[in-house]
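Just below is one structure, and these are the notes that go with it.
Apart from one protein chain that is not included, each protein chain of the complex appears where it belongs.
Presenting chain A:
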Amino acid sequence: MKESQEATGQRILVIDDEAAIRRFLHSALSSDEFILHEADSGHGGLSAAAALRPDLILLDLGLPDLEGIEVIRRIREWSQVPIIVLSVREREDDKVAALDAGADDYLTKPFGVGELLARMRASLRRSAVQLSEPVFSSGDLTVDLNLRRVTVEGAEVQLTPTEYDLLRLLITHADKVITHSQILKQIWGVAYQDQPQVLRVTISNLRKKVERDPSRPRHITTEPGVGYRFKQVQP
C-alpha cells in the first residue's frame, strides 16, 4: 500500500493567507509522499478544492474573505475529504466549532512538523480504510467488533453496553478528536447534548477498565474543553 502512495503522491491543498506559512509548509511537506497546492483565500480555496479534488486539506481559520468555519461547511456539502485546521486561535470554542462543522482535526500554531505529519497520515489512513477489519487492536487493547468482546493484555474486560458503545465510537474514529456534543448526540441522543457529566462519568469508568493507569491514559486521551481522542498505537 505504501509503495503505491509514494508513487502517486497524495494531493494536499493548503489554504492560508500567510505567505510565510505557505512557504514553510511547502518546504517542510513537499516530497514524494505529498504534492502541495496552495490557496491564499477562502474563495480561492473552495474553487481549488473543487478543481483539484485533493486528498487532504490544511485550512487556516483566520482567512481575510471568508470565515474558515464557513469554508469547512461549504466543502462538507459535497466532499468528505479530510480537513485539518491550523489556527493560532487557542480558544476551545473555535476548535469545537471547526470540528462540529466537519473538520477532522486541528493543530494550534505554532506546531512541529513531526506532529503535523502524524496528524496528516492518521487522517489519510482513516479516509482510506473505513474500519474494514472486524478486530481492532491498539497496544494492549483489542476489540472484537463482531463478538463485542474487549480484552486488555489478553484478559477479557466486562463493559456496560454504554461503555462499549462509547469505546466503539472512539475506535471507529481512532486518532481523531470527537467533540463532547458529537459523542453525546451519538450515544445518548440529542436530549443529553447539554449534559456532559454523563459522558465524564462514563469515560472515567471506561478508563478504569481499559487503561493501565487512569491518571495517565494511553488509549483514551482528553482534549481539554474540546472532546476525546483515541490514540491508536500501530502494531
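Odds and ends about this structure:
Just so we're on the same page, a residue touches a chain if its C-beta (ideal position, glycine included) is under 8 Å from a C-beta of that chain, and two chains touch if they have at least 3 such contacts; residues count from 1.
The definition used in the following text is that contacts and distances are computed from a predicted model.
One chain of this complex is left out of the view, and of "Type-4 uracil-DNA glycosylase", "histidine kinase", "Glutamate synthase [NADPH] small chain" or "Bacterial Pleckstrin homology domain-containing protein", the protein name its UniProt record gives is "histidine kinase". Within the complete assembly, A:Ile203 is the residue of A:Val14, A:Leu29, A:Val150 or A:Ile203 that touches the hidden chain.
Only one residue from A:Ser47, A:Gln186 or A:Thr222 touches the chain missing from this view: A:Thr222. Note on the undisplayed chain: of the listed residues A:Glu18, A:Asp40, A:Glu70 or A:Glu92, the one touching it is A:Glu92. Those residues of chain A that touch the chain absent from the view are 90, 92, 110, 196-197, 200-201, 203-204, 207, 214-217, 221-222, 224-225.
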